[in-house]
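For this depiction, one protein chain was excluded, whereas all remaining protein chains were kept in their positions.
Per-chain numbering from 1; labels A, B, C, D and E assigned in written order.
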Amino acid sequence: MTEDRTPSRFETGLKTLAEIDGKAGEALMQGCSDIAPDFAKILIEFPFGDIYSRPGLDLKSREMVAVAALAAVGNALPQLKGHIGAALNVGVTRTEIVEILMQIAIHAGFPPALSGLSAAKEVFAARDADGE
Amino acid sequence: MTEDRTPSRFETGLKTLAEIDGKAGEALMQGCSDIAPDFAKILIEFPFGDIYSRPGLDLKSREMVAVAALAAVGNALPQLKGHIGAALNVGVTRTEIVEILMQIAIHAGFPPALSGLSAAKEVFAARDADGE
Amino acid sequence: MTEDRTPSRFETGLKTLAEIDGKAGEALMQGCSDIAPDFAKILIEFPFGDIYSRPGLDLKSREMVAVAALAAVGNALPQLKGHIGAALNVGVTRTEIVEILMQIAIHAGFPPALSGLSAAKEVFAARDADGE
Amino acid sequence: MTEDRTPSRFETGLKTLAEIDGKAGEALMQGCSDIAPDFAKILIEFPFGDIYSRPGLDLKSREMVAVAALAAVGNALPQLKGHIGAALNVGVTRTEIVEILMQIAIHAGFPPALSGLSAAKEVFAARDADGE
Amino acid sequence: MTEDRTPSRFETGLKTLAEIDGKAGEALMQGCSDIAPDFAKILIEFPFGDIYSRPGLDLKSREMVAVAALAAVGNALPQLKGHIGAALNVGVTRTEIVEILMQIAIHAGFPPALSGLSAAKEVFAARDADGE
Partner (left out) sequence: MTEDRTPSRFETGLKTLAEIDGKAGEALMQGCSDIAPDFAKILIEFPFGDIYSRPGLDLKSREMVAVAALAAVGNALPQLKGHIGAALNVGVTRTEIVEILMQIAIHAGFPPALSGLSAAKEVFAARDADGE
């Protein structure tokens, strides 16, 4: 029996990721599992097992932070789209996402705000097409 | 009588700024009022009058977003310190700020996370010294 | 009669934008008018109404500055292309644009200089195709 | 007879580039030879004639450095792919390239590490298809 | 007699630098002449000998471009200050410099605009103290 065993970081990461986005874990890992299988595992273990699963900041706030940081750095479009979807999944509203991206114009300029808004438009449209 | 007049963007900006940080407005404007007096005014009008004052994202979330974005871009230390203080003022806890900065390690690497944590340490210490 | 009314920031922005690029205003606004209609308005009001319309720096210099800054930050390709076109419209020559982009190699490295030159090549080719 | 003449920077650059990647020199120059023919020449002269050809750091180390720096800045995808290929040509192994890109997660965050790994995947696949 | 000899890139660079800033050449070289003497030479040869000395963009425009690009990248404070001084030397006015830096808020966010303005304030004050 294993139920009183401490879960591994990988298990914790997968569990946290499942709360954010049911299918994201697999997709994330598949992206680099052939070229860097250990990195696929690290991607679950460090960001989601070590950081996102920590108490002290709820998942809704974590996803707002992810959207803000990824939009601000400006060269992380696939990750930004993933976290816009994740943000919606944990209860951030479309309006809140749009407001976050508009605010990025102050902190990092209009170009990353505009590319963030384009990314959001795509994610929202894909959700609408899926009937979500 | 002016009470039914629409407030100017500057007035709205000052009012929003007062909710975030009573003294920040003056300090912000003084920083560039001699060399670029119009920019001092724009600094109140655009970020705080046009963006922060919008409904759709509460001030606590806006300050989390500011801390995340400024830590991630990594070359905005004075602004980051200002917004760490502002975040505390609108109810973001020290723990939440630390968690946001730790999360930046994922999105932008360990160096900006570490410099964000140093900035937070300074802001928290200054508050402790002020008996806040 | 409204002719002695102070123009709004939006009107000033549209007028400045018309001097730079007749069709750009509409295109800019359409890009985010569905997802963030207020941002579409802000895009005209702040950059073009508040900043570009200021005396103290002529439009030709402003467009050189825009091309230089956007090439240097390196993650603003759609904006860079827009401002290369705008620069041509206000009298910056193709040679000057190429020289600005070559100079970016010094300040920000060869990759953003090369991607700026590719962007310029596309804009120039589209103008040639249009018989401009 | 010219054999005791000091080679020009362009000649030195082409020679160094030939050691790294036989076909890269031409491709590099063609990319901007129409719009900025002098820059095409500078691209050979400065990076490869002045820097890469210097003693003090072997070509294998230089290509590791190029892959690391280009992955870290995150907006230099065509150059990153070029240097991943060049790295393979001078003896950096696929495993070493993957390890360098994984390490970028520490220094610059997970997004540039992941986009570096995607770039490597493409370069490796193209080599496999070529039977290399 | 050497007057009909083509000047070396180093000589051309020094001459261009002298037009921009009489003392800058020496200071630039001294900064790294002990640790990287060849780089001290390259610093004169490539930026000033190869690029700045080219026809096609006048020195006043080149210095506007330098100020814009260096302010936008945001982590080049010593170079930004140097080029603000150089810009003044070749005829860019204080007002134009301030306008360029304000415009950076659009392209790269308020933090680099504000740090650019602080840099300008220091350079202007040092000039005033020198009675310039």
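Convention: a contact is a pair of C-beta atoms (placed from the backbone, for glycine too) under 8 Å apart; a residue touches a chain by one contact, two chains touch by 3 or more.
Here the structure is a predicted model, which means the values were calculated and not measured.
Summary of contacts with the chain left out: across D:Asp38, D:Glu96 or D:Glu122, the touching residue is D:Glu96. Between the chain not shown and the residues E:Val73, E:Ala86 or E:Ala105, the one that touches is E:Val73.
Of B:Ser8, B:Gln30, B:Thr93 or B:Ser118, it is B:Ser118 that touches the chain left out of the display.
Summarising the interface, chain A meets the missing chain with residues 38, 42, 46, 50, 54. Think of the hidden chain as still there; on chain B it touches residues 74-75, 98, 101-102, 105, 109-115, 117-118, 120-121, 124. Taking the whole complex into account, chain D touches the unshown chain at residues 46-47, 51-52, 54, 56-57, 61-62, 64-66, 68-73, 76, 79, 95-96, 98-100, 102-108.
In this text, only the chains that are shown with their structure count from here on.
The chain pair with more C-beta contacts between its two chains, of B-C and C-D, is C-D. Between chain A and chain C, the centres computed from C-alpha atoms are 32 Å apart.
Centre to centre, using the average C-alpha position, chain D and chain E are separated by 29 Å.
Contact with two or more other chains is made by residues 46, 54, 98, 102, 105-111 of chain E.
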